[in-house]
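One chain of protein is taken out of this complex; the other chains stay put.
The first chain written gets the first letter, and so on, giving A and B; residue counts start at 1 in each chain.
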Amino acid sequence: MTSHVARKMDSGFAAWLRRDLLLAYRRRGEVASPVIFFIMVSTLIPLGLTPEAAELEKVAAGMIWVMALLATLLSMDALFASDYQDGSLEQMLITPQLLPLPILGKVTAHWLTTGLPLTLVSPVLGLMMSLPNAGYVPLVCSLALGTACLSLVGAVGAALTVSLRKGGLLLSLLVMPLYMPVIIFGTATVSYAVDGLNWLPPLAILGAMFAASVALCPLAAAGALRVTASN
Amino acid sequence: MYFENIPALINMSGHGVYVWSSVAVTLAAMLWLVIAPLFKQRELLQEVSRDIQRQQDRELAAKTAALSEPHEESN
Partner (left out) sequence: MSWLSRLFSKWLPKESSNWQWFYRLGSPRWFYQRSGQWLPWVSLAALLVLATGLVWGLAFAPEDARQGNSFRIIYIHVPAAFLAQSGYFIMAIAGAIGLIWKMKISYMVMKAAAPIGAALTFIALFTGAVWGKPTWGAYWVWDARITSMLILLFLYAGVMALQYAYHSVDAASKASAILALVGTVNIPIINKSVDWWYTLHQPATIKLTSAPSMHMDMFMPLLVMIVGFYLFYAVALILHTRNEILRRERKTSWVRELATAKAGS
């Protein structure tokens, strides 16, 4: 009995994860755009600020983090939008599985297609912005955990705005204030490492935020979808 | 009173501008929070009574039309 329930719960997560990854694979161009955005904006910063390495390395960590946040936000409203338009979101709402699990599957797919590529590209950007050597490992670690938080919290905002015609801009308005703790500890991880301090404590706090988001955000998103998707 | 006279209270040894501008803006915002809904309430009630009036007028017009129509036909 329990194994049956467990399998059922798992299938909700895995099925939606597999489906979204397959869809992402078929629309590779769309998936690449947040990463391209991430790289393009980072060329604007030396142009707008200064090309001097000494100046750039001071702002490198913060800038990379802000751009990663914006790139995630840019891709966030697509999380439920196409499912809402083609009706598969309705299907998800009436499945017998617990709703938070399919949502978690979708969010995982979203992270694998945006957060993870951003994380993997970030060392290159660090190089372009003359990030000190000590900062690379913390940058990658903090981005991996942090973008997962961003995807999870963003899912709540995406669920709240899914049926609105101009939901994208409103979505960024709703979730941006909720993103502030993530960016504080994300940049702190890197700046601790650059200053030669122990950077594990801020990273651990990011980990705690990630754990809390995994537990709570799918629940909130599920509640929100039940309200908004029928309107 | 802590200050010796009213001008001293207004001046507050140079800090008067900051204190009194804060007080003025705060009081203005608080007044607006109270007065705006009072006006809005009047407007809402007037809207409802206008709706009722319009509905009654329509009903009256329909009634007179219904009364006069057969009369016209018989002519």
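Heads up, the rule we're going with is that a contact is a pair of C-beta atoms (placed from the backbone, for glycine too) under 8 Å apart; a residue touches a chain by one contact, two chains touch by 3 or more.
Just so we're clear, the structure is a prediction, and the values are computed from it rather than from any experiment.
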| item | value |
| --- | --- |
| Omitted chain - touching chains that are shown | A, B |
| Contacting the left-out chain in the complete assembly, out of A:A78, A:L160 or A:L203 | A:L160 |
| Selected residue (touches chain absent from view) among A:I39, A:V140, A:L174 or A:V214 | A:L174 |
| Residues of chain B in contact with the chain not shown | 1-3, 9, 12-16, 18-19, 21-23, 25-26, 29-30, 32-34, 37-38, 40-41, 44-49, 51-52 |
| Missing-partner contacts on chain A, residue numbers | 156, 160-161, 163-164, 170, 173-174, 176-178, 180-181, 184-185, 188, 209, 216, 220, 223-224, 226-228, 231 |
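By our rule, only the chains that are shown with their structure count from here on.
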| item | value |
| --- | --- |
| Chain A and chain B, separation of their C-alpha mean positions in angstrom | 46 |
